[in-house]
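Sharing a structure here in structure tokens format.
Missing here is one protein chain; the remaining ones are kept as they sit in the complex.
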Amino acid sequence: MRLPRRQHSVLPGFGLTLGFAVVYLSLVALIPMCALFLRARGLGWMGFWSTVTEPRVLAACRLSFGAAFIGATLNAVFGFIVAWTLVRYRFFGRRFIDALIDLPFALPTAVSGIALTTIYAPNGWIGRALEPLGIKAVFTPRGVVIALTFIGLPFVVRTLQPALEDLEADVEEAAASLGASRPQTFRRVIFPAIVPALLTGFALAFARALGEYGSVVFISGNLPGKTEIAPLLIVTQLEQYDYAGATAIAVLLLVISFAMLLLINLLQRWSGRRHLRGM
Amino acid sequence: MWYRHGMKNWRSLAIVGLAVICAVGTAAPARAGKGVTLLNVSYDPTRELYREYNDAFAAHWKQETGQVLTVDQSHGGSGKQARGVIDGLQADIVTLALAYDIDAIASHSKLLAPEWQTRLPHNSAPYTSTIVFLVRKGNPKGIRDWGDLLKPGVEVITPNPKTSGGARWNYLAAWAWALKRELGDLNKLDDPKQAAAVAAAQAKAKAFVGELFKRVPVLDSGARGSTNTFVQRGIGDVLLAWENEAFLAVNELGPDKVDIIVPSLSILAEPTVAVVDANVDAHGTRKVAEAYLQWLYSPTGQRLAAKHFYRPVSVDMVDPALLKRFPALELVTIDQVFGGWKVAQKTHFDDGGVFDAIYAK
Amino acid sequence: MSLRPATAEPRWVRTLLLTITMLFLAAFLVTPLVAVFTEALRKGVAAYFAGFDDPAVRSAIKLTLLTAGIAVPVNVVFGLAAAWSVAKFEFPGKSLLTTLIDLPLAVSPVVSGLIYVLVFGLNGWLGPWLKAHDLQVIFAVPGIVLATVFVTLPFVARELIPLMQEQGTEDEESALTLGASGWQTFWRVTLPNIRWGLLYGVILCNARAMGEFGAVSVVSGHIRGKTNTVPLQVEILYNEYNFVAAFAVASLLAMLALVTLAAKSFIEWRMTSAPASPAVPGDPT
Partner (left out) sequence: MSITVENIRKSYGAFQALRGVSLDIPDSQITALLGPSGSGKTTLLRIIAGLEKPDEGSGPIRFHHEDVADRRVQERRVGFVFQHYALFKHMTVFENVAFGLRVRPKHERPANDVIDRKVHDLLKLVQLDGMAHRFPSQLSGGQRQRVALARALAVEPRVLLLDEPFGALDARVRKQLRAWIRRLHDEIAITTIFVTHDQDEALEVADRVVVMNEGRVEQAGAPEEVFHDPATEFVMNFLGHVNVFDGRIEDGKVTFASVQIEHPVALESAAGPARVFIRPHELSLHLLPRSDSLPATVTGIHAAGPAVRLTLAAEGDHTFSADISQDVYRALKVAVGAKFWVLPKDLRVFPGGAPDSDRL
């Protein structure tokens, strides 16, 4: 008996369900991913290293990481404000806005990309307003940030909402009764309590943004070294029949994604909760 | 007791595993249905051409053989489509932007014979095209030829030569023009005595093309993406486009918005076609596939090509009224200036090539 | 002047935060949504509906429905199995398993497609074998389904695991002491307890399954009328300068998103406000 080393429960179906879950996960996800690693192994360590350190790859990764980081940060800041107003304030249209948060999740990324480009292009609704200010939104790294912010928003808001809801009013009242001003209460009582959730949301938005492709290609401009993101580079390599190069970058992204996920799980363990709604 | 329990677990695991394998493995049979079906894997700007040609050929085939023919059509970036075929996209026919992409299929997959290009007339290119400029209505920046693209404040739109066949033609046309400007006569390229002058001209051409691509604000991955960027988004002052794309854009997107400008010199773009041997043999469609490509050279095929703004290879078969739309200009070939696709690809577009150097800084 | 409660912000802070929220959401969420519908209706309602009068569009809708129709149920079964084993039992490697379940969320869609090309492609592991048996996986419906299954794999499981962990095992144990078999316990006790969470997971999974672009694009082959899903068809229409039709078809997906969101709100409302809903569980035995 090797599978369940220890079984606390008398509930039936452990072997069946775990077996199914593991076999399914292996067939659908793990084994195909092995193919990726095996193909990249053909390069050897040196080949892998020289591929991922090419200036163009480095530039793409810098952009992907940088834009994902900025997007996730924007989401952390504005997502926090959005979550706060949704949880704390009662105003007209709150339910509608609350429901709308998941839109980036439900809207196909290509449609999002086309729609965002339409709006932020110099002749679009918002782009027209930005143009006189000298701000070019599309076909610049800013465009990448716009797309990635759009994609990541639900992750931050949906992670923060339950955490904010769980904050008990009596803690804040206690702080107030001890003489803390509202900003002090926020800084020293509320904020530390939701930092784990905020970090988790940030990490999820970041991990998702790192791999995003569909919405970005429409809005970024795709200039090598300037506005070309790492996933696009994979596609470009593939279309030049350079499988080894494509898999090398893919492996890099995959490993980073996995590391991000482990980090998220650790964060969640740290914050003592694994409940992420709206995901 | 624990042992028995363990056996049960493993057994259920095995059953589940089989079930999943069955579910996942219900791969679709490659072909089904009555009559005969061809899959034509093509590149982006041929959508309109093949939509009409497929219907015409199917009617012709029915008349000839009584067989009902369906042609499935797949469009995308030329390189992407070639990769699809290499990876198993069941194309009977490929009609791609340039010979290099079909060469890639031959060399990466052994799906078709290396000498495929010799099997049909005119280098296996039943129609040709060239690269022209699309500018804003009234040509406000006064662009007449390649040299004007470097005027201050001019923004150029072109797709990415790494992923778009059309963009490679754009790039090579610009290069050829620069060489011509420096050398005066492109025949000097083959003259060993002029080697020093040629080398100097090549350096000038490189500088010209490098400068040109510095004026590109958006590199879409395909020709259609660039057209949309230029017309829909209003980005850039000039779009480097296939001649047929330029005509189509004017027709579809509004003659009131853009004008076509024909430069003094451009490149003869030869979109090539081929039958994918291994696939037609597996599907039993060789006969119809070969007829499909042959018929492109027929009067109907040539007329349809001309109708959709491709230059027919047999001008005598086509109504002169249609031909009148194609402006005369000096056209150079890739063999003449660049020594063929393989050399051009290696020098300019492969990783570490000249194109990469433009963006390396 | 009334006294402000100790745990509320001054009025101007509230107003400021609300304004920021509205502006931010307007810039990032509302305008894209409005843009889709505006573009789709640019040439009027007739042109909008003409967008659907195309066999390729209809076949794309059919394929999308088929894909979601396969991907969602198998991921529901997987989600239930994974959640049952993770939430109700202790075993070594549990946190690794949950991390692996989450993995497709963070994998680039392009990579998700690529891995199947590497396995099933002509030059992949199984390519030669598949070819020998005249089977087609990628550039055909199975590949599209597989890629979709991969991308949507975590949704149901992610929704159910915390829910089932929260609920504990008392209800199930209780059913067992009353003589119920494993299946009876599952159908009559566990399933009714998690039904709203399950539905929520299904809805999100379905939205993603219908909307996936990147991964499907890599494995589709883009054969008109055969292997194009709705998101791919949107791209194709867009590339054919048929903008009204492109946005009309895209508006279908946007409407799906809106319906999804409405359904989700309804479910959340049910989950929080009406735990004691009457139900007549069917007898599966």
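Observations
Per-chain residue numbering starts at 1, and chain names A, B and C are given in the order in which the chains are listed.
By definition in this document, a residue touches a chain if its C-beta (ideal position, glycine included) is under 8 Å from a C-beta of that chain, and two chains touch if they have at least 3 such contacts.
What you see is a predicted model; the values in this text were computed from it and never measured.
Just so you know, the chain we are not showing touches A, C across the whole complex. Touching the missing chain, out of C:Leu16, C:Leu96 or C:Leu178, is residue C:Leu178.
Residue in contact with the omitted chain (choice from C:Ala35, C:Val119, C:Val189 or C:Leu204): C:Val189. Although one chain is hidden here, its contacts on chain A can still be listed: residues 6-8, 10.
Residues of chain C in touch with the missing chain: 170-171, 173-181, 184, 188-189, 192-193, 275-279, 281, 283, 285.
Operating definition for what follows: only the chains that are shown with their structure count from here on.
Of the two chain pairs examined here, A-C and B-C, it is A-C that is joined by more C-beta pairs in contact.
One finds 36 Å separating the Cα centroids of chain B and chain C.
In terms of their C-alpha centroids, the spacing between chain A and chain C amounts to 16 Å. For chain B, the set of residues touching two or more other chains reads 24, 86, 108, 232. For chain C, residues that reach two or more other chains under the stated contact definition are 74, 123-124, 146, 238. Those residues of chain A that touch chain C in the shared complex are 3-14, 16-18, 20-22, 24-25, 28-33, 35-36, 39, 78, 81-82, 84-86, 89, 91, 95, 97-112, 114-116, 118-119, 124-126, 146, 149-150, 153, 169, 172-173, 176-177, 182, 185, 204, 207-208, 210-214, 230-231, 234-235, 238, 243, 246-247, 250, 253-254, 257-258, 260-262, 264-265, 269, 274-276, 279. Of all residues in chain B, those touching chain A in their complex are 2-3, 5-6, 8-10, 12-13, 16-17, 20-21, 24, 77, 79-80, 82-83, 86, 104, 108, 160, 162-163, 216-221, 229, 232-235, 349-351, 356, 359-360. For chain C in complex with chain A, the touching residues are 6-7, 9-10, 14, 17-18, 20-21, 24-25, 27-33, 35-36, 39, 74, 77-78, 80-82, 84-86, 88-92, 95, 97-111, 114-116, 118-119, 123-125, 146, 149-150, 153-155, 158-159, 161-162, 165-166, 169, 172-173, 176, 181-182, 185-186, 204, 207-208, 210-214, 217-218, 230-232, 234-235, 238, 246-247, 250, 253-254, 256-257, 260-262, 264-265.
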